[in-house]
Structure formats: structure tokens, C-alpha cells
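Following this message is one structure expressed as C-alpha cells.
Only a single protein chain was left out; the remaining protein chains are all shown in position.
By written order: A and B. Residues from 1 in each chain.
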Amino acid sequence: MGLIQSPTPSVVSVDPVNSEGWITTRLDFLVNWGRANSLWPMPFGTACCAIEFMATAASKFDLARFGMERMGYSPRQADVLICAGRVPFKLAPVLRRIWQQMPQPKWAISMGACASTGGMFDNYAVVQGIDTIIPVDVYVPGCPPRPEALIHAIMMLQKKVMKDRMSDSAARVEMEPDPTSQLYIPPSRIDKLSEQFGNSISQTRSGQ
Amino acid sequence: MATKRTIEVELSTTGLGADGKPQRIPLVSGDTGGLALQAPPALEPDLEGEHMLINIGPQHPATHGVLRLVLELDGETVVRCIPHIGYLHCGFEKIGEYRQYNQIIPWTDRDDYLNCVGNNIAFAMGAEKLFGIEITPRCTVLRVIGMELSRIASHLVWMGTTGIDIGAFTPFLWSFQERENIYNLFEGWVGARLTTSASRVGGMAADIPDGWLDGLKAFVRTFPKTLSECDRMLTRNGVWVGRTVGLGVMNPEEALNYGLSGPMLRASGVDYDVRKDFPYLDYETYDFEVPVGVHGDVYDRYLVRMEEMRQSVRIIEQAIARLPDGPVNVDDPRVILPPKHKATSEMESMIHHFKNVMEGPRPAIGESYVAVEAPKGEKGYYMVSDGTAKPVRWRIRPPSFVNLSAIPKMVEGHLLSDVIAINASIDIVMGEIDR
Partner (left out) sequence: MSGFTVVQSGSAPGLPTPASPKNVPHRGGEANPSAEALKAQFGAAILRVDVVWGETNVTIDPARALDIVRWLHDDPSQSYEYLSDVTAVEFRDRGLPIEVIWHLRSIKYRRFLRLKAPLAKGQPLAIASVWSVYKGADWLERECYDMFGIVFEGHPDLRRILLWEQYTEGFPLRKDFPLRGRLSRAEQLRQALAANPEARYSMEELSIADAFQELPLDMRARIRGGESTGE
């Protein structure tokens, strides 16, 4: 209702020499429109959020309206990985492997508090946010998020997809950390830097 | 007290062989060009010795969560099944030692996340036992309503997902639509659809609002119709019967020895329901039947669960009729917070509120084990108190964990597609198994 704004019309000025051409822009729009409205989700559902995801896909909230009723249980046929639920450390390499198996273009939605930050499970067993394992596009807060919240996240993702540009060649490239790069920080240094931000096990809170 | 049903249907499959296992009749093209039902022995070479090792999961649509099954297959027949769990291990029991009793209640939502209200209530019962608190009559009846609604909700998910696994998609949509009605009821009561945290030590999070009972009565009126539609769709369906009869049979002695509970145990013919044998919340005063199966196969488990949903509706109707007025929370200042208007105006109430929230109520030294009949089986919460606000040990006795340990026994000799059907019939929830 109030959260969804209609897109403001913008004037596209065409400069054939310096900027993208009109055809490229139209092609971008067409490709992005196709991708956004037929995102095939890969439901990486682990826990309670998976049940709310199933409820979103069921009749009352109906993901089929968004072109997402075809669940890509094989990652090789999916567009968006919806990580619904908490991810323990034992499951972390599985999630990484599933993400690597998805072909580009791919997006990820981190559904729920546990997938986004570890949620209420701040203990030895749970990954504190799947963005430590895979790159996430949209985070959905909630425990579990209501189906409306998930649908809002999907619509945000659709807006993000619409903004993709084919001319931006770096957008769909996945980078591994490069030790020879100037920006590389070795893991031991990262550990020291992030100590006060929750990396250490020496934190104590009231009564732990 | 046992309700047995005999179904006479014409089976469209060949049925069971002499050893009680599903028959596999190879179809071979005969010399006449048609299909012969029996392969002459000479045509089929002995393919023994080449077994495949395949891996199902942990990410798989049909494993009901992050379960990994490694199967050794001889062709399509399962020779051995090795399940791997732990992919959803989140340290519940460890973190329970660092939380006060009321703070643990949100964790009870998340272990069996299909039976949230049931778990909340079971835990609250255990904590009340440690405190020596008797809950009010109104709370007792409301808890029964909550537990039975939760049972229906859990069985609906089971029915929907088992339907999908075996190939019937429509009951899934119907069951989730009914679940939306239950969600609306829970949301009206405690504010959350799924992870409700509905109970507190000594009472409930909130009393039911005005008009909630009308909503519940409407649900109780319409739900049996949906259930009979699903029943009509599945129970005498040739495909359904053919795919479920005779699979995953556990005989009663084995079922008891493996520690199975709930519909798994009752479908095998053992008449054990915690509500009847070790009752709680005045279940002995309600008039309901416990369905007990005969054959111990997947089909009987299906029948048992469908009948349990009908019996739950019966219990809810009786509970609505007898719901007394009065307070929901017990009047015990050790555990119950003062009303908000007092806590914000009177000094003593404010300090009382502060201490209860910050430090938490402290029970006597002791231990308690409370077992309830969860939809999955015997769910138990065992907590040990050393007199402090946080338990020394919080143990969840997970019914699905013990039920799943019998899967290697159940799938031996069956086909690969039967593994999926048998796994669905156990009704597992990985949150509870791995905790």
C-alpha cells in the first residue's frame, strides 16, 4: 500500500557516442523484464522459514503470480536461491556447493533472521549469516517473515534485476580473494580487525 | 478404545509376494510382440554384485528437510540405507542452559516447527512441574485447544507433503489453505502465525480475544469437509493404495524395541498414546478415540493420522463447550508478571517486573520430565534445575529422531521410490531431529 511506489518516469537522453545506445537500453529492459518475472526459485529450505515459504507458494499468497511457482530443486535450473532457515556449520559447504552449481545470472535471498545473521542461534553450531558463505542480494527480516514480507523481498529483488545492465561486465563475475591484489587482507589480520565486531569467542554478555 | 477400519479395495498393483514384500514382476517383450509377465530365467543374467551407492540430500525436495540418505542399491532395490543427520544441528540444548525458563519458550517453537503451540505448552508444563504450580482451569482447557489445533496443523503439513512425494499435488494446496485458517486463529490469539511462543510458565502469553471462539467454531465446522475431500481423493485411490500398502512394515515388537512412538507405533498395532496412558491437562475427561492400525505399513500410518485429525476436532468441540471463565494465568508472583498498568505506576510492581524479567523466576532444586503426545510421537522435555533461573540441563526428547533411526530397517528390500514414501510416512521434522 504505502510501501510500494510506482516507478517515476525518467527521461532517457541518448548520446550515441558516449553512453549506451537506445537499442541496448531496450534490450536490457526486455531481458531484465523476462528474468524478473520468471525467477525460478531454488528453495534451500531448512527450518521454520521453509514452512512460511511453502505457505507463500500455496494458494493464499501464491508465488505463481510472480512466475515463481516452478521450484528449481536442481540448482542448475534455478535463478534465485532462497535460503529459508538456519544454516549450521555442517550445512555450510553444502550451501556453498549449491550456490556454485547455480549458473549465472543468479541471485540470493536470505530469508529470515537466522539466514541473515544467525538469528537467535548465537552459538557454536550456526553460521552467523549466510552472507559469510554466499553473496546475498536481499535480506528478509522476521522469525519467520510473514509471506507478505517475503513477497516484498521478491519484489525488491525484481527491482534489482530490472536495474541490471548488460554493458556492466563485472556485475556477474564472481571473484575469489586474490592474494596478489592490493586489497587483499590475510585471514589472520581479518580476525584481529573483526574481533570487536563479533568474531571472537571471548565475548561475554549479561549472563552469557 | 481402538478404532479399526477395514478397507476393501481392488488393487491395481500385483500386491505382496509370499515374503510379504512388494512383488516385482519384470515386464519383458515376448516373442509374440506383446508383453509377457514372467521373464524366462535364461533371459535375465545374474546381475548380483554390482551395487550402486547413491546419495539423497541433504538438499532434496523429498527428504522433508536436510536429511541425507545414502542408499546401496541393487538395481532399484535398496540393499542398505544409511541416514546422516545433523545438518540442522543448532545447539538448542546448549543454549537452553544460558536462558531463563520463559526465554526458552521461543526455542521450543523452533525445534518441532510444525507443532509450535504444542511444544510451547509441553515446555510450560515441565517448568510448572519444577515450580510446583497448578495452572488455572481456563488455562487447562485453552491448552488442550492449542495442542489439538497444533496437532491438526502438523498433520496437515504431513498430508500435503506426503501427497507431493507420492505424486498428489492438490491435497497440498487444500491442506495449506486450512493451515491458513489455523494461522489466523493463532495470530488472533498470540500475534504470530507459526512460531507462536504461546505459553508462559504459569499460564499463557495472552487470553483469547473476544470473538476468537466464534472463529474456532467456524473452523471446526468447515475443516471436516475439507478433510473428507482429501479423504475422498486419497484413501480409495488406486495409485495411492498401490504405492503405500505393504511398505515399510514394522511389527509391534520391533516398533516398541526401536522406541517408535505416535502414529508410527500405533499403526503397528501397539495401543500406546501418552494422552490415554499418562494423561495430562485432564485428557482423561475428554471423550475421544485413538486409532490403532493393523498392518504397520505406510497406508495404515496414513489412516491413523487422518483419523487423528478427526478425533482432534472432536476434542476441540468438547473443549469449547467446557471452557470456563476466569483468569488464564495463575496468581503466583514468582512467575507471573504484574499487570502493565501496575508495573508502570507502583514501585513494588515495577521492581517485581524488573526482577522477573532480568533475573528470571527460580524454581526449587529438582528435575522434571514431561511427555506429551505430539503429532510426531512422544515428545518430552526433561529439565534439571539447580535452583537458579537457568536450567542446568534442558533435554528435548525428539520423537522424530527415534522414529527415523528405524528407517534402515524399514526400507530394506524396497524400491527406490518406496524409500521416499516410507520417509514421508515417518513424518519427520529435521529441526527436532537435529536440534
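Observations on the model:
Heads up, the rule we're going with is that contacts are C-beta pairs under 8 Å (C-beta built on N, C-alpha and C of every residue); 3 or more make two chains touch, one makes a residue touch a chain.
Quantities reported herein were computed from a predicted structural model and do not represent experimental measurements.
Checked against the full complex, the one of A:97, A:159 or A:172 touching the unshown chain is A:97.
In the complete assembly, the contact with the undisplayed chain comes from B:82, out of B:82, B:218, B:239 or B:351. On the side of chain A, the interface with the absent chain consists of residues 89-90, 92-94, 96-97, 122-125, 127-128, 132-133, 187, 190-191, 194, 198-201, 203, 208, using the contact rule stated above. Think of the hidden chain as still there; on chain B it touches residues 1-2, 15-16, 20, 49-53, 70, 72, 80, 82, 84-86, 89, 91, 93-95, 98, 129-130, 132, 134, 245-246, 249, 251-254, 256-260, 269-272, 276-284, 292, 294-296, 364, 366-369, 371, 378, 380, 382, 384, 386, 388, 392-393, 395, 397, 401-402, 404-406, 434-435.
Basically, only the chains that are shown with their structure count from here on.
Mean C-alpha positions place chain A and chain B at a centre distance of 32 Å. On the chain A side of its complex with chain B, the touching residues are 43-48, 50-52, 54-55, 58-60, 71, 73, 85-86, 88, 90-91, 94, 98, 120-121, 123-126, 143-144, 146, 207-208.
By the touch criterion given at the top, residues 58-61, 65-66, 86-91, 94-95, 98, 106-107, 109-110, 113-114, 157, 172-173, 176-177, 179-180, 183, 193-195, 390, 430-431, 434 of chain B touch chain A in their complex.
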